[in-house]
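What follows is subunit A.
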Amino acid sequence: MSSVVHLANNYIYIASFTLFLIGFSILLLNSNLIKKIIGMNIMDTSVFLLFISQGYIKGRKAPILEGGGSVNPAEYVNPVPSALILTGIVVAVSVTAFLLALTVKLYNLYGTVDMDEIIEIRRSVDGNS
Partner candidate 1 sequence: MEKTMWLIYLPVLLPVLGLVLMIRASKKYILMERVFSITSAVLVFIINVGVIYWVSKGYTVSVPPLKVNNFLQIHFQVDRLGALFAFLASLMWIFVTVYSFGYMRGHAKQLRYFAFFTVCLGITMGIAYSANLFTLYIFYELLTVATYPLVVHKEDKKALDAGKKYLIYSFSGAALILIGMILVYASTGTLDFVPGGGTAFRGALPMGVPVAAYFVLFFVGFGVKSALVPLHSWLPAAMVAPTPVSALLHAVAVVKAGVFSMTRAVYYVFGPEAIKGFNAYFVYIVAFSILFGSVLAIGQTNLKRRLAYSTISQLGYVLLGVLLVNSRGYTGGVLHIVNHGLIKIVLFLCAGAIITRTGKTEINQLKGIGKQMPVTMGIFALASVCLVGIPPTNGFVSKWYLSLGSLDAGQPLLVAVLLLSALLTAAYLFPIVGIAFFTKGDREIQGVEEAPRSMLYPLVALAFLMLASGAFADRIIDFLAGGLEEAF
Partner candidate 2 sequence: MIEDNDIILKQAARVLTPFILIYGIYITFHGHLTPGGGFSGGTVIASSLILNRISSGNHGSGPEIDRMMGIASIALVCYGLIKAMGTFFPDFTHRVLPRGIPGDLLSGGAILPLNIAVGFVVACVMYIFFCLIGEEA
């Protein structure tokens, strides 16, 4: 019984870990490059979800100042994780953009986006080259 209660109030951890594992396995096991990139994004979003959920305090507002009044930190949620995740998102976007650019180049060079086929072609080319 206590484990169910334990799971109940840690649902954030469960959600982010399952998402992480899904993304991890897609990125690792799938041979299609586009699917790999999608898997990578799922993995990154799950980590961002966990990171931001660490900063959430029940019953408080989002950390945006209206009209520059006096700032009482007690009313607001912890802003640090969301600021960090901005950088995290930028990093994830740039890695995705780089991977997409490489996929386009690979498609032009090999005519396919599937890593296994690419390895076959290269091995057959290397074999007789």
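How were these candidates chosen? In short, all candidates are chains of the complex that A comes from, given by their letters.
Definition applied: a contact is a pair of C-beta atoms (placed from the backbone, for glycine too) under 8 Å apart; a residue touches a chain by one contact, two chains touch by 3 or more; residues count from 1.
What you see is a predicted model; the values in this text were computed from it and never measured.
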Single touching candidate for subunit A, where 1 or 2 all sit in one complex
2
Per the contact definition, I'd like the list of subunit A residues that touch candidate 2 in the complex.
64-65, 67-68, 90, 97, 101, 104, 108
